[in-house]
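Of the protein chains in this complex, all but one are displayed in their positions.
Naming follows writing order (A, B and C), and every chain is counted from residue 1.
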Amino acid sequence: MSTDAPSTPTEPDTPSSRVRERARRRGESLRSSDRRSVLRPGDGPMVILDGVSKEYTSDARGLDDVTLSIESGEFVFLVGPSGSGKSTFIRLLIKEFEPTAGSITVGGRNLQRLRRSKVPYLRRSIGCVFQDYKLLAGRTVYENVAYALQVIGENPRSTRRKVPEILALVGLSDKSDRYPNELSGGEQQRVSIARAFVNHPRLLIADEPTGNLDPETSIGIMQLLYRINRTGTTVIMATHDREMVDKMQMRVIALENGKVVRDQRQASYARADS
Amino acid sequence: MSTDAPSTPTEPDTPSSRVRERARRRGESLRSSDRRSVLRPGDGPMVILDGVSKEYTSDARGLDDVTLSIESGEFVFLVGPSGSGKSTFIRLLIKEFEPTAGSITVGGRNLQRLRRSKVPYLRRSIGCVFQDYKLLAGRTVYENVAYALQVIGENPRSTRRKVPEILALVGLSDKSDRYPNELSGGEQQRVSIARAFVNHPRLLIADEPTGNLDPETSIGIMQLLYRINRTGTTVIMATHDREMVDKMQMRVIALENGKVVRDQRQASYARADS
Amino acid sequence: MRVRFFFAEALRSIRANAAVSVAATVTVLIAVFILGAFIPSFLYVQSTVDSQKNRLDIRAYISDSATVSQVNGLKTQLDALQANGQVASYTYVSADEGLEELRGRLQDPSILDELPSNPLPAKFTVIPSDPEQSDQIVASLQDSPAIDEELGIDYGEETADKLLTVARFIQWAGLGLISILLVASILLIGNTIRLSIFARRREVEVMKLVGATNWFIRWPFVIEGIVCGLIGAALAVGLLWAVKITVVDTWIQGADSALTRDEATAIAFPLLGLMLIASGAIVGALGSGITLRRFLKV
Partner (left out) sequence: MRVRFFFAEALRSIRANAAVSVAATVTVLIAVFILGAFIPSFLYVQSTVDSQKNRLDIRAYISDSATVSQVNGLKTQLDALQANGQVASYTYVSADEGLEELRGRLQDPSILDELPSNPLPAKFTVIPSDPEQSDQIVASLQDSPAIDEELGIDYGEETADKLLTVARFIQWAGLGLISILLVASILLIGNTIRLSIFARRREVEVMKLVGATNWFIRWPFVIEGIVCGLIGAALAVGLLWAVKITVVDTWIQGADSALTRDEATAIAFPLLGLMLIASGAIVGALGSGITLRRFLKV
């Protein structure tokens, strides 16, 4: 039906005007959420991986000698078969664990040299949609999203303003008092997306954010990501959605067995020559 | 690449010959797993819903007056937007909770009249792939799959034979000693699939079993489901994978806000007239 | 074969949930250790008090002018009371024996040396079966002509009352404290097991959804409870044994007769140990079995 939406991101419908409104407020919000950010400002590459490997155990290799860089403001798809290392890549960027070899730089900061006490500030500057959602089971939808703002010390008034706004954007306004186990799979996924967006991070990472969403909702989410990207946010998205990737024609990094097998601008899901 | 595979299910490659081998042993296995099955044999409808509604709370409606029947041996896709009631439908079939109205019959058994102590036997006759996998965190891949056999009292020798067989089929032979949290999202999903298949249930229900799988692996799983269906097993699959549904041209039940809005044989993901 | 499977499952679970198993085991250990330290202490104190209570004898003073037949008449009466069970035993104490006895009881026996002659009369010392029934014995002996009219029959009403009060206090207070400890132990162990199962409730839920029957899920948990209970109780008994050998036994040897006099009292250690270990296992089993019920209703 509306599968062409991502390519026309400025049509004047309601969600879109909300997004523009949000973008307008962005300058102020960025400052507040970046108050103690460890990311260095500037236009250098947002992410640099240099010979990065991650061996979980001697026989489980997540990433294998990956070298690449992602510029500020880029939109990157991460594709590859199940178990190829997409989630490993993402988890390295938020320093969930250390690489076994190589060095990673995010926003001008070498992650190996980042002190443990600074890691929370790194994570606040990165919005992350987790593949398994990682919602707080004891909190409602509203509280889950608000938590990301409370963590950065946002004042309660602006929290009360921002959270319903972002929930409306992902279509969950009427479910804000539900607990995660009272939601459908796709609804939980959208809560995770809302939480990652809510404090306007400079880097947005999404691990298969549309895996449990129907095509139409997926397109809505893609529109959202695209618009956020247009305001200057770097977006990295792991996905299996061939249709989506083909339509967007953005940079595609393809992994296989932990190795980068393709890194191409304006590309499709599958190799052009196949 | 090989997106046409599901329609040619009898090509002589290795996984396929394994599947035939499995089908050959099926008679014996069926008997052992059905030893105390509560499902009645016979060729009547496998699933009958009669005016079934499920209200979680007064403002959260999962299913709304659904009446339909699914014959033994059918292959049914369940589609619909996020939150439309697909998982609710599936959870009602395994008696995870009771409907608030209407009656459900599975394999000739009225679920309301099924005594609580018989529920485990119902669930053993149904293989279920859960949307959130529901793996046992403290058990390895092998043990997770074996558990489904141990539950029905399968003897250890045949367990040791069947589990590696099914793990090979979903491509996880080399990861059988890993724990779920040491697997990628897609790998966990495949463990859940293996567990649902392993004791050859008469009814197989899969809740978005390919949500976290790349297109190629998805096709492999679909082939598997299709072949299992061909040996007489009824298969119900909730999915968002438009491409897959369009290719298979099977019966499609479309839900929206808990209501059946379309129930069509040999159909596509979207309404034919749209 | 099923049994072996359940045991294997229980051991697997103990290993996989080490933190939880250790917590349960430690709780049992502590609870059993405390019970094992308090029960014998209480029994010891109790038996000491009891032996004091048994010293509550009745003294029937014999008149200097009593004839032998009168004294024999009194003796016959005492035999009769002994026969019907009211009197545990009695002895005749001559005047000289009485003086020696007094000497032994005085804090400062030297004052007796100052006595010009033995002022004490002869007497029967009667030990009643139940000190609380002394009055009746006294009443039945009172009219015997052998009894000294002035001194009569003495059973230290006041002292006896005090001692009986203390004995009753120690008995009830001790029983109260032990009961509190017992109830507390069971609550604590149950609490820990409840938490440990709570931590694995999702696991139980998944098992149900895969078609496991309640007992199929429950047995490994019950066995796990038994194993943790057994290990915890055994460790506690071992610890108690170590404390007994190193502290209590050497102390008793070092101390003079002041306390050891009233021993042969404390419950035999092996019996106590066995009882404690058994109760650890039972509490563990019941704790997991009962707690699990809540999470099996899926």
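One rule holds in what follows: a contact is a pair of C-beta atoms (placed from the backbone, for glycine too) under 8 Å apart; a residue touches a chain by one contact, two chains touch by 3 or more.
Being a predicted model, the structure only gives us computed values, none of them experimental.
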| item | value |
| --- | --- |
| Interface partners of the hidden chain - shown chains only, full complex considered | A, C |
| Contact with the hidden chain (one of A:Pro41, A:Pro120 or A:Gly232) | A:Pro120 |
| Which residue of A:Phe89, A:Phe130 or A:Tyr226 touches the chain not shown here | A:Phe130 |
| Selected residue (touches chain absent from view) among A:Lys54, A:Lys86, A:Lys162 or A:Arg195 | A:Arg195 |
| On chain C, residues whose C-beta touches the chain left out of the figure | 19-20, 23, 26-27, 30, 33-34, 37-38, 41, 59, 102, 105-108, 110-111, 114-116, 119-120, 151, 154, 156, 159, 161-162, 165-166, 169, 173, 176-177, 180-181, 184, 187-188, 191-192, 194-196, 198-199, 247, 251, 255-256, 258-259 |
| Chain A residues that touch the omitted chain in the full complex | 94, 96, 117, 120-124, 128, 130, 134-139, 147-148, 150-153, 195 |
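Operating definition for what follows: only the chains that are shown with their structure count from here on.
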| item | value |
| --- | --- |
| Overall pattern in which the protein chains touch one another (line/ring/star/complete/other) | line |
| Central chain (by mean CA position) | B |
| Chain separated most widely from chain B, comparing mean CA positions | C |
| Chain centre separation (chain A, chain B; CA means) in Å | 31 |
| Rounded Å distance, chain A centre to chain C centre (Cα mean) | 69 |
| Between chain B and chain C, centroid-to-centroid distance (C-alpha), Å | 63 |
